[in-house]
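In this view, the complex is presented without one of its protein chains, the others remaining in place.
Note that the chains are named A, B and C in the order they appear, and that numbering of residues resets to 1 at the start of each chain.
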């Protein structure tokens, strides 16, 4: 393939941020292939969405070995080739843990699975390397030294530029840094965590020391709370919604919505919808996405999309970002009423608010 | 002397900040003994000023072996005893470099002078230890390893809790960290630097990577530009001013005031005086002090004072701090027109302004 | 291709120096491809100049990914093949930073761009490795650990033997050493810096501690101050000169020549021309080149050339080197009147001039 055949990448105003303590620049919004590509969505629709994404400044595509048992990677790899996207224009991330099979060594973070799994992922993607390889979950049955050494091996091999974690506790990330310091190895640079208006304790409080100490970045998934923050469940569960079509997967969520705690959540979403539509002139989704993107610790918010229109709609959250003034953010806090309490200093007087905290 | 005899320390609303990457809390304003105590000011006036300072929340006193050839330390030590100040209530800092004599090993940062000098300073102060011992200048003729080892020795000996630098370049501070990292020694926690509205390049630009990387703190001296920012030279040099009474020392400054650059500076000070008096209801000095204190990287601003009234007047700069809104700060920038240019990224696109820089 | 086909390299009296703290020997004069090869100069002229260079002892060729958007590398690579130059006879250096495209990850010193960029450079050059890979600029947006690790990866991969910096501050070079010490990685061995009679502060003063501490080498560019030190602008800007043909690029330089500072510079160049022609029997260019080459810290002076005659003329600067006696150097200092002031020792007495400084 000659050079001129490549589609030209144009960020089109998409802002880029550093991915944690790294020099990699990621778009504020990226595209994820969870539960969709390779499973419910295959073939041309995937190509169409990825094309629209790329044309709108989204050049970061996130997948995992465990998404649709490897088919998400296969679909994404196919589209990258078909669209003639230049490798250096792209940020491709995948994740290792869940594997594609069920044998005793087909999952987890053993050196065996990290290496065998990454190799298989690259083959499915048809790539020489990904930009970031994630540990999709922590594995308490493997010594941390083995995990850190194996991801470093993958990087030294040239199969990835960086490694990161997903759904690890702050304690587990700290352990990984401890091992990396002791052995002079590369630590993880980011955490792919759940962060949305109704799930704040871990990303906003538990990780706080890591943001400060390691400049940890986050690649946020579930910014819309599986759809709850789109507002579409405000008046019940529509028949064509994800909660309805994936009843088993979302059973607990669905059940909870009928209980006291769930009803309180719905009330909050309704108030947010009112704020979005009446005061900010945007959708509930756009407000929810912009709110997460507003955190300086958020590196990128991973969008899911089954239709191009949905993606284009959500990207418009960028326009909401400057509308989130201190006053508006305060209104949101009043609605949510779930801001994590600050860490106690056990009576030591507060520091001067103008100085460095 | 029994416990109850000690004067009780009451911060009286003085805000405290961390001194760089340390747990030590220092008052936003502290008191320095440069050119004054032990030389032009001796005996009771020193006691009176230090008493007023302590009663108004200033419990940090800065001196140096080189101030008045050791007499500043002698005077401060005397007053601390006479006022019955409790050691743990105080933050005492001194500095080693200039010595009190002229022999080939009486100055600088050799292990010999750091140790012999600190010992002599403690004897003059009549104290077992200072809180922070500063390297008063860099010494390019001594290997950095010797300097870092010697200050660590002083700390291990119990003669100081922390060490810091004064008027070192960012390169020299980075070297000290390099050595400390390599040898597992304690790095310097702060820099005593000149920082005022007419001297910004080093504290605001050169040190920027150190603030980020090491959480470096600053103990600012000369926040009033040797008096220029008090506004008292706006209409010529008064006979009783420091510039007039220390003509030789300030010769260069005085000469420059009559040249184009100096005249431009005076114009700026006049505009600041107008802003302070007409819009903020404060003195030029208070504005200049609050402006430096506003930087989150400023740990403490060292005040000089020859009269108690002067000190009380300057402390009121605390009330000006909340008045320095983004709009007022912008007005000041327009007057000063000397904001250090950002570091070039050589064509790499800017990062998203909402993300972590 | 059989061994005997290679052109034989004969240093022809060209002196060789160590490249900083390395065992690599570089010719005192080398050839650079900036602004010329691949852009204004293409095809046979490049081949002719490189042939003449090689036949006159210059076996070191410097280029960069950012020169003519990759075309400088393409031209150089082509000529090396066409001239049948033996790889081990050559010292090929290229530089990474500016890239050849404009995407968010196409420039700078992220691991992604260092690795993707070096790979692309080697492909354009048609080589398996370069001798030295330079970081063409510092990148304040990337953690230094990532930069040092990535260049080490490139070396471990076999894509380069050494890495170096270009236009980095002493602070940034020290940071790189700090990281390399901490992680047991390879530090940069040299700095490609601007150094000429009218630009001395950084190479002669700022880098001084690095020459001493790390035996840093320099590969000097712009020894002729973009042509100013050839003397050809002594009587105005000739129509066919680089300043005239690249008006936009040299706008600032051109403008400055008409101002007081620029006119002072021209006066100095005129005096140098007189000294060169009347006392040393050489051209202004030869004097300027020999003057830079005379610094023991200079590893190589990179020559630019658009015509073979120009190159042959400039190499003759070698004959001027022994004429730069202490007396002549003193005359030059009198003309230039810009010798960087020594670092202050703040009153510490001077060391014995016969001892080691």
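Assume a contact is a pair of C-beta atoms (placed from the backbone, for glycine too) under 8 Å apart; a residue touches a chain by one contact, two chains touch by 3 or more.
Computed from a predicted structure; not experimentally measured.
The hidden chain, counted over the whole complex, makes contact with B, C. Shown as candidates are B:79, B:96 or B:109; the residue that touches the absent chain is B:109. From the options C:101, C:119, C:202 or C:294, the residue with contact to the unseen chain in the full assembly is C:294. The omitted chain makes contact with just one of the residues B:142, B:225 or B:257: B:142. Those residues of chain B that touch the chain absent from the view are 101, 103-106, 108-113, 115-116, 120, 139, 141-143, 146-147, 149, 153, 156-157, 182-184. Across the interface with the omitted chain, chain C contributes residues 11, 15-18, 25, 28, 211, 215, 217, 293-294, 296-299, 321, 349, 351-356.
Just so it is clear, only the chains that are shown with their structure count from here on.
For this pair, chain A with chain C, the centres built from the Cα atoms lie 45 Å apart. Distance from the chain B centre to the chain C centre is 42 Å, each centre being the mean of its Cα atoms.
Contact of a single residue of chain C with at least two other chains is seen at positions 104, 108, 139, 141, 182.
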